[in-house]
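Here the complex is missing one protein chain, while the rest keep their positions.
Order of writing sets the labels: A, B and C. Residues in every chain begin at 1.
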Amino acid sequence: MLQQLFFGYYAFMIIILSLLVVTRGNPVHSVMWMLLLFFHIAGLYLFLNAEFIAAIQVIVYAGAILVLFLFVVLLLNLREELSLRQIAGSWPAAFFIVAALFITVTAALGAYVQGPVGSYSIEAIRSETHTKALGRLLYTEYLFPFEIASLILLVAVVGAVVLAKRKLRS
Amino acid sequence: MVPLHWYLTLSAAVFMIGMFGFLTRRNIIIMFMSVELMLNAVNISLVSFSHYLQDMRGHILVFFVITVAAAEAAIGLAIIISLFRNKQTAHVDEMNEMKG
Amino acid sequence: MNSYALIPFLPLAAFVINILFGRKYLKENAHWVSILAVAGSWVLAVMALVDVLGGNTINFDLYTWMLSGGFKVSVGFLIDQLTVVMLIVVTTCSTLIHIYSVGYMHGDSGYYRFFAYLSLFTFSMLMLVMANNFLQLYFGWEGVGLCSYFLIGYYFNKKSASDAGKKAFIVNRFGDFGFGLGIFVVFLTFGTVYYEPVFSQAGGLAEATFNFLGYDVHLMTLIALLLFCGSVGKSAQIPLHVWLPDAMEGPTPVSALIHAATMVTAGVFLVARCSPIFSLSETALMVVALTGAITSLFAATIGLVQNDLKRIIAYSTVSQLGYMFLACGVGAYTAGIFHLYTHAFFKALLFLCAGSVMHAMGGELDIQKMGNLKKYMPVTYMTMLIASFSISGIPGLAGFFSKDEILWMAYAGESPVGKFVWAIGTLVAFLTAFYSFRLIFLTFHGKFRGTHDQEHHLHESPKSMTIPLMLLCVGAVAAGWVGIPALIGEKIGVHNYIAEFMKPVLGHPEGHGTHAEEMVVMLISIAVGLAGIGLAYFMYILRPELPARLAQQLSAVYRVLFNKYYVDELYSFIIVRPAIWIAKNVLIGITDARIIEAVVNGVPSAIAAFSSGLRKIQTGLMQHYATIMATGILIIVAIMLLR
Partner (left out) sequence: MPIAMPNLIPVMPELVMTGVAIILLMAELVIKRKETLGFLSLISVGLISYLLLGSAGTTFGGMFVSDGYSTFFKLIFMANLVLTVLISPKYLQTMRINFGEYYALTLFATLGMMLMASAADIIVLYLGLELMALSTYVLAGFIRYDMKSNEAAIKYLLLGAFASAILLYGTSLIYGLTGTTNLRDIAVYITHNGLAKNPLLMVSMIFFAVAFSFKIAAVPFHMWAPDAYEGAPTPITAFMSVGPKAAGFAVLGRVFLVAFGSVKTDWSVILIPIAVLTMAIGNILALSQTNIKRMLAYSSIAHAGYMLLGIIAGTPAGISSVLNYMFIYAFMNIGAFAIVIMLRTEGFAGEDISDYEGLGKTHPTAAALMLVFMFSLTGIPPMAGFMGKFYLFMSAINAGYTWIVIVAVLFSAISAYFYLRIVMLMYMKEPKEVIQLNTSPGIGLALAVTVSAVILIGILPAKVLALAQQAVTSF
């Protein structure tokens, strides 16, 4: 019961915060609500025994990505920004489409059948700690995707530098 | 015990809210954030699947999704900055030089 | 890879080299590439002949272009007795005419272009005769047609030349339509376009019919007649013969190679190649025989009164082609091919001599303005004389043996129309001898009737032209010696080699007649030949004023003949002018009614309007793009889940 109450709180907050993020007129407010949202999602991850994921949710998502967003938002001329209409006039149509999709997808979710159960039970993860278990997998079984991810980050660095920093006209 | 369905429904809801934001917001940065919201929704469902299947793959995938999201944000924001330099706006309405 | 595959590809290589490097680099030396390539093909063709004489037939696929289910398109070669004969004819004539052109085309501005086309033609013709399937045959067929079209219109600045090119092209469309349809029916019937399976299965379908609009149509007759449509067009038979005389607007070597020796005989080759199909249909064979016989008579009578040097030879070609069809139609395919082979030599020779005369006369073609040329051009005279003897069927020369073979097979064969076509053939033999010698006498004998300038200019042609003449002359004399009929052969100890050689592919029906009958037929054909020559001698040497008087007395007949039975005018009246009238009045009338406009312009413009409307969806706004994506997802999900 307590668990369900906890879940109820998180779910409620996540949905409310998500709605705030996508509906606030001021982009700075959106970013701030999103920060709060990410903390709540991290809390949900803790609840699901994923400490490491919760940690990077806070450190990478909230700490790095969102701050980057905030920087860029602040680059913009906020005053002018606020005077513009923020939401497209066609939002009812979009709402209808999204709502219909939500209904169909949740209806389909009703047909969910539990997949095969693996060996990483809660106890197994607890005994090894989540970070260690994940780290071990990343460096053994998932070494290959891990290396690809490193290349993606390299491309991101190179790309960002090329696009944003270099002087024009070599 | 919280049933898995609750998590899945929550994830679907957040995903759709993100999609709604993407379809309606006129500021590129907010559109970007809406996509991040959709990715977070996926992460929620992945982590909960992982938890209920007692498997680590979901966590691994979430790890990669966050990595990619960071990379995507870096490049996306770099493009927005160079766009901003040429045209002092982050508004999508101004970005229809090409159409038809 | 079999080296015989090089036979067509050497000329193709020459074409590519000439077209790529001719204008800038080769220029005056363009002929070397082409001549070497064609000569190379000739050597290989002779090797192929030796091979086939040794009893081998070669059938191989060079490469498969596409293969899909049962449908296979590939480049493949079949080298059997029939192919080899054609190969020898094509490569020999082509080589000699290439050499001749060096002198004839000397100084022409498009020298390299001429040789490039000539080589391309040779390639297409070789692909045609060497094909082992109908599609490749069709490819070669259209290829030679295209080259012919280019070469007829070679002097494209001259209106009559480009008109003639167009005429050839359009008239051939009629025939080729039927031909293409025929190949399609072959594919539908047999499920393949390869000769080997088609011909081996044809026998089993000899009685097959299918119901078309309530009529039972005999399948083999249908196929044979459709294929024959192509032959009629390409080989200029009635009613599609009108393009060939006009085609003489092209350079003379082209007339010799394409419009006498090789391309126009493709129709005969086609009938011979498909003899297993034609033999199954008595009706089709009868049509072939009658078409041939009527064409030969028709063209020969026109030839009697024409004054244009090349056109006379052109009508003679049409007439001789009719002869070949006549032979095929009575089932004597070997005789037809034999005549094709001898005809190639003496007719090419006639054209080249005509070219030589034109060369000397500064392009003059009217034989009424010539005369006494033998004094100035002895080589040309002698060779042309021999060619004329050969075509007239003087014993011992090439034309005699093949013509005699045809007449005897017509007379003694099993064809129900045999005796009738024999009679026509004999009459044509007489006419042929007459107009051939009319040409000789008017051109080379008597007094010179041209201008003084021309007379001053008269000269024998250069060596590069006379040597091919002499070589072809050898052919015109000796080519027939491989087909000496048993009647004579028994006495001098030789066989009818060509008939024996061709027997495996074409069969060799025996004539149902006695030796005495055969002797009589032969003597009649010799007699009419001599009579024709004699009459020509009488009319044009002894009594030169007679022809004009005759023309006056028989002016109606003369006019009909001189105007080629008014066929061109007839076509103009029943086809061309109505077509133009319809185009002008009816079509414009309908356009006014906006029907055509709606169909012709309306469909594209409707699509274009639709397109412009649809473009508006692409607004350039990302939310709209995403919304459309989301709508797409929703529709798909809804369909899949509610299904």
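One rule holds for everything that comes next: a contact is a pair of C-beta atoms (placed from the backbone, for glycine too) under 8 Å apart; a residue touches a chain by one contact, two chains touch by 3 or more.
Note that the coordinates shown come from a computational prediction; the quantities given were computed from them, not determined experimentally.
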| item | value |
| --- | --- |
| Among shown chains, those touching the left-out chain | A, B, C |
| Per the touch definition above, residue among C:T209, C:N372 or C:Q618 touching the missing chain | C:Q618 |
| Positions on chain B where the hidden chain makes contact | 8, 11, 15, 18-19, 22, 28, 31-32, 35, 38-39, 41-42, 45-46, 49, 53, 55, 57-58, 60-61, 64-65, 68, 71-72, 75-76, 79-80, 82-83, 85-87, 95, 97-100 |
| Residue ranges of chain A at the interface with the undisplayed chain | 104-105, 107-109, 111-113, 115-118, 136, 139-145, 148-149, 151-152, 154-156, 158-159, 161-163, 166, 168-170 |
| Chain C residues touching the omitted chain (full complex) | 63-69, 604, 607-608, 610-612, 614-615, 618, 620, 622, 624-626, 628-629, 631-633, 636-637, 639-641, 643 |
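Heads up, the rule we're going with is that only the chains that are shown with their structure count from here on.
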| item | value |
| --- | --- |
| Chain contact graph, described as a line, ring, star, complete graph or other shape | complete |
| Chain A and chain C, separation of their C-alpha mean positions in angstrom | 79 |
| Separation of mean Cα positions, chain B and chain A [Å, integer] | 6 |
| Averaged-CA centre spacing for the pair chain C and chain B, given as whole angstrom | 74 |
| Chain B: positions in contact with at least two other chains | 19, 23-26 |
| Chain A: positions in contact with at least two other chains | 88, 90, 94, 97-98, 101, 105 |
| Chain C residues within the chain A interface of the complex | 623-624, 627, 630-631, 633-634, 637-638, 641 |
| Complex interface listing, chain C residues touching chain B | 615-616, 618-623, 626-627, 630 |
| Complex interface listing, chain B residues touching chain A | 1-2, 4-10, 12-14, 16-21, 23-27, 29-30, 32-34, 36-37, 40, 43-44, 47-56, 59-60, 62-64, 66-75, 77-82, 84, 88-91 |
